[in-house]
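Note that one protein chain is taken out, while the other chains of the complex remain in position.
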Amino acid sequence: MTIALDRPGAARARSLRAPRPGLAAAAVFLVLALLAALWPALFAGDPLAADPLHVLEAPSGQHWFGTDQLGRDVFARVVHGARHSLSIGVAATLIAVGAGILLGLLAGLSHKIADEALSRSFDALSAFPLVLLALLFIAIAGTGTTSLIVAIGMALVPHFARVVRAQTFVVRRAAYVTHAVAFGAARSRLVVRHVLPNVLGPVPVLAVLGLGEAILLAAGLSFLGMGPQPPSPEWGAMISEGRGYLHVAWWASVLPGAVVTATIVALTVAGRFYQRRFEGRELA
Amino acid sequence: MITAILRRAGAGLLVLWAAATAAYLALLAAPGDTVDAIVGDGADTPGIRAQIIQEWHLDRSAVVQYLDFLLRAAHGDLGRSYLLQRPVSAVIGSQLAPTLKLAVAAAVFGVVLALLFAVTARRLTSTAGLILVSTPPFLIGIILLSIFSFRLGWFPVSGDRGFAALVLPAITLGLPIAGTLAQVLRDGLDRALDEPFAVTARARGLRESGVLIRHALKHALLPAVTMLGWSFGVLIGGTVIVEQVFGRPGLGQVTVQAVNSSDLPVVLAVVILAAAVFVVINTVTDLAYLLIDPRLRRS
Amino acid sequence: MIRVEDLRVTFQLPRRTVDAVRGVSFEIEPGECVAIVGESGSGKSVTARSLVGLAGPGARVDAVRLEVDGQDARRFAPRDWRRLRGGFAGLVLQDALVSLDPLRTVGAEISEVLRVHGERSRSARTRQAHRLLEEVHVPEPQRRAGQYPHQLSGGLRQRALIASALAAAPKLLIADEPTTALDATVQAQILRLLAERRAAGQTLLLISHDLAVVAQLADRVLVMKDGRIVESAPTKALLTGAVHTYTRTLVEAAAGRRRATGPAPGPVVVEATALRKVYGDRAVVRDVDVTVRRGEIVGLVGESGSGKTTVAQLLFGLAEPTSGQVRFEGQRFSGVPERARRPLRRRLQFIAQDPLSAFDPRWTVRRIVAEALPRGASPAPFLERVGLGEDVLDRYPRQLSGGQRQRVAIARAIAPRPSLIICDEPVSALDVSVQAQVLDLLAEIREQDGTALLFISHDLGVVRDLADRVLVMHDGRVVEQGPASAVFDRPAHEYTRELLAAVPTLEVPA
Partner (left out) sequence: GCSSGSPGGNAAQAGEPVSGGSLTWAVETEPITFNPHQYAQAKTRLLVWNTFEALLTHDDKGGYLPWLATGYEVSPDGRAYTFKLRTDVTFSDGTRFDAAAVKANVDQLLAPNYAPAVAAVQLKNLDKVEVRDAATVVFRLRKPDVLILDFLSSPQGAQISPKSLQEAENLKAGGPQLAGTGPFVLDRYTPGQEVHFTRNPAYNWAPPNAGHSGPAYLDEITYRFLKESSVRVGALTSGQVQLIEGVPATDESLISATPGLSLQRGLNSGSTYSYYFNTAHAPFDDVLVRQAFREALDVPAVLAGVYRKTATRAWSVIGPTSPFYDKSLENTYGANAQKANQLLDQAGWTARDAEGFRTRDGKRLTVRLVQSAPFVRDRRDVLAQAVQAAVKQSAGIDLQVQLVDQGTATKALADGAYELFDNSRADTDAGAALNLMLYSTGSINRTGFKNPQLDKLLDDAVATTDQAGRTELYRKVQQLVITDQALVLPLYAPQDQIAASRSVGGVGFEPTAGVPGSAYRLWLGK
């Protein structure tokens, strides 16, 4: 017979297995989103085609997500918006990752005082409200897509820089780096062959998680009217535009919002899965 | 002890100065000059421009203006709003209370909900938390507003009158915090419950709830405290959006308006204020660590 | 008191199941001291923990009979288990240093047991906690009770933990590896403490991977391997007439044996004079002279924190001495830029305690060993020398067992044909049986290549087995040195004598 055992195990074991169906759903969703971003025409028609005779119509077989205030098909806009929102997110994340790696390595490899100064400013910046940072940047550079991307990218830099610095710190002191010294490896060689690859290991996963954050932030800023120009079907802007019609057409804002949520959930689920895999590989 | 406090204060001042200077320099680089910002969409003739330059002393060199700004800021004078024609301290001062009220209410709501979730419904936490964290807060706000205020009329649509007006915004702002915090707490609890000391506690005959509350919770709080700074960012960033959605007065509104109309003195003041709060939060975090974790206390 | 028949424990993991215990039967009578020994992962801890219903998360426990304190534990509800825990059986967990809640005082931990087992008065609990601490020989119990675990040394922590396990006066005390992770001298104290309890009539279940540790205490020894009990006999019988081959290896390893001495020492390889290293305002190494000659194995022993690793780092050029000098093969090795050291580097190698962290986790074994070789040379022969097949070549370090990893580390170290290998605790993380193999390997390499070894360990038994010459460090100084036989058999310094006395040795009746 089996003795019923006290807690965590069961729950823990399940929590490791549970996301499987979720993971599959996330993967399917992400593939769809990617396809939508690359070939939106596969899924939907013209996102800009206005039809003054059919404004704010409820979801139907013809307009899956209904129509908006100009009679445009919300579903088509959401699909085409994937390119805008995802590319804003990806571009911002790339900026953040690139600058984060550079600054993080710089801090992790440099001497005490420089490291202290750099990592203090990462700390300060990452505790500073993201929205405020981005707003500040927009106050300087003006609104527009480019400025939005750079603003989000910059706001996320400290996040990556901190991780990279911490990782560099660990790796730099790891015994295997010491061992490489035993073979007469020069400093530059150490950095290139040991430190860099090991530091960058967790970055892709973080980038996926960061992408979610970037998209959320972009939606927020778009909502505040600091996003791409109309009629670009960016998701945040759609939610924001649709909000004015909430009484008569909830779908114009809620459905694009649901897509944003689904995207970020999917990214997070996928990112966490790989994170766990990655950590598991490190430990096992 | 005294030197430690002085060091802290000094570091705090340094952060303030750095934030103010960075923001000042950055704003200096903004397109369109100050006069443009003050003119706004009003009438614009050379005569009007000349008057503006004279009134705001914009003919002085950038260095002099910066030093003047620092000097006055050190005396607590943050200048006058270009747009609102009032002292910045008055503009911000009048909006501080509603924002603080909102932030505190949201924080309390978020923490309580997170604790409830993490301790009682651990299974549910990860999914619910994930969805909450992944939903744009303004969407949550919009939905809450249209259901509970427009349809059901339970809560006022907006403003800052009484407790009822605080409920929906605080929930909107608190939910993402609760989502993240609950996940962190849950993770921490799970981790702590697997630690040898927790097994030892069980081996003493302690019931599971006892292990949870007497041992694991404190450990789970440590990573949660680390998130204090982060939550502050989310709270302040969130107020910007939540105030917009609910038409609440507050610093968020002021900030967006100031950014939109390049009202630099106000933007600067907001940055300095945020930096000041950051310094305070940081100190509080450190103290909280000391309180919870004896290993950090120096004898 | 305990009756177990065909106990099986399996762990349901996400992707596989682990059969940790596969049919174990034994009994423990009141007043008896039973020991379980066996290699790492053989199921000792899980068996012991199953006795109090704490086999572990995700465990499935089956047994034909599981009788605890005369009751059938197979039908226990959680609250029945709780009643037993602490009251009937006190458990001292394997991970002694982290088994006390770091956020609560030692006193609070002990009173907790008392509270759970019905002591209502707070002051009574406090008083009793003090008494318990005193009983396990914690000096100044009042003060210690108010302290946090991190403020206590390892030995004190282990005592406090034992005190908390004893608090509710359990009939059975289960001590899982009570002395690992502790210094030899501290180890001895804890063993003395347990012996005391035993003398006072306490029933004991003792678990260890080191036969020498438990043999002194136990009436009966159960030897586990791969989740089964392979041999069970009274201690004396086991030591003289072990039936199972595995048990014989254990007995042999615990008894220790001198390995063949090497060739006559050659020219000086490394010479350090008047080494001194100061960290902050503390001199961690003071006036240490070390000379190692070709073909020589020099042992460096001393308690934790005495400065052994620091000396190794100074010799290896990872840290610069505050004063003093290191010469390697006649050339200056300290106080010169890394560039100047680089040509000599390959002739000086290093093996650390934890080989896992010594390998880049992203590199395969092939690449790791190849790094030490000239371009294009095959790593296979070196792996063969350390007894590893080609099948490990394309594995990652984490896919190897501890013993295999240490062999790869040795292969990498011998590949550039160094004149000196510094080994810092190279076998401390290994099982006794694996330890013996690695030590044999090191001895063999010295013999064949004439490579000199500087062998650092806090385990005197190991050093005695291997070293030609021994240096004893205490508080940053070398307090005694000389040929191994001289130092071990006729220790001159007080501290050396103390160290030696603490080493548990197995007096195998000849």
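All chains are identified by letter, namely A, B and C, in their written order; residue positions are counted from 1 within each chain.
Methods note: contacts are C-beta pairs under 8 Å (C-beta built on N, C-alpha and C of every residue); 3 or more make two chains touch, one makes a residue touch a chain.
The structure displayed is predicted, hence computed values, not measured ones.
Engineer: What are the shown chains that the omitted chain is in contact with?
Structural biologist: Visible chains that the missing one touches: A, B.
Engineer: For the chain left off this view, which of B:Val15, B:Leu83, B:Val133 or B:Ile281 is in contact with it?
Structural biologist: The one listed residue touching the chain not shown is B:Leu83.
Engineer: Tell me which of A:His63, A:His84, A:Arg165 or A:Arg243 is the one touching the absent chain.
Structural biologist: If we include the chain that is not displayed, A:Arg243 is the one touching it.
Engineer: Check each of B:Val91, B:Leu228 or B:Val242 against the chain that is not shown and name the one that touches it.
Structural biologist: B:Val91
Engineer: Have a look at B:Ile48, B:Ile131 or B:Leu222 and name the one touching the chain we're not showing.
Structural biologist: For the chain that is not drawn, the touching residue is B:Ile48.
Engineer: If I consider the whole complex, including the chain that's not displayed, which of A:Gly22, A:Gly45, A:Pro59 or A:Gly225 touches that chain?
Structural biologist: If we include the chain that is not displayed, A:Gly225 is the one touching it.
Engineer: Even though one chain is hidden, which residues of chain B still touch it in the full complex?
Structural biologist: 30-32, 36-37, 39-45, 47-48, 51-52, 54-55, 83-87, 90-91, 94-95, 98, 145-146, 149-150, 153, 156-161, 245-250, 253-254, 257, 259-262
Engineer: Counting contacts across the full complex, list the positions on chain A that touch the omitted chain.
Structural biologist: These residues of chain A touch the chain that is not shown: 48-53, 55-56, 69-71, 138-139, 142-144, 225-226, 229-231, 241, 243-249.
Quick note on the criterion: only the chains that are shown with their structure count from here on.
Engineer: Need the most distant chain from chain A, centre defined as the mean of C-alpha atoms.
Structural biologist: Looking at centroid distances, C is the chain farthest away.
Engineer: Provide the C-alpha centroid distance between chain A and chain C, rounded to the nearest whole angstrom.
Structural biologist: Whole-Å distance between the two chain centres: 45.
Engineer: What is the distance in Å between the mean C-alpha positions of chain A and chain B?
Structural biologist: Averaging C-alpha atoms per chain gives centres 21 Å apart.
Engineer: Return the residues of chain A touching two or more other chains; collapse runs of consecutive numbers into ranges.
Structural biologist: Chain A, residues with two or more chain partners: 6-8, 12.
Engineer: At which residue positions does chain B touch at least two other chains?
Structural biologist: 194, 202, 208
Engineer: Which residues of chain C touch chain A in their complex?
Structural biologist: Its residues touching chain A are 12-14, 53-62, 66, 73-74, 76-78, 81, 316, 318, 338, 342-343, 345-346, 348-350, 352, 354, 357-362, 371-372, 398, 412, 416.
Engineer: Any idea which chain A residues touch chain C in the complex?
Structural biologist: 1-10, 12-13, 16-17, 174-176, 178-184, 186, 194, 197-198, 201, 281-284
Engineer: Residue numbers of chain B touching chain A in their complex, please.
Structural biologist: 15, 18-19, 23, 26-27, 29-31, 122-123, 126-127, 130-131, 133-139, 142-143, 146, 150, 190, 193-194, 202, 208, 229-230, 232-238, 240-241, 244-245, 255-256, 258-260, 262, 267, 270-271, 274-275, 278, 281-282
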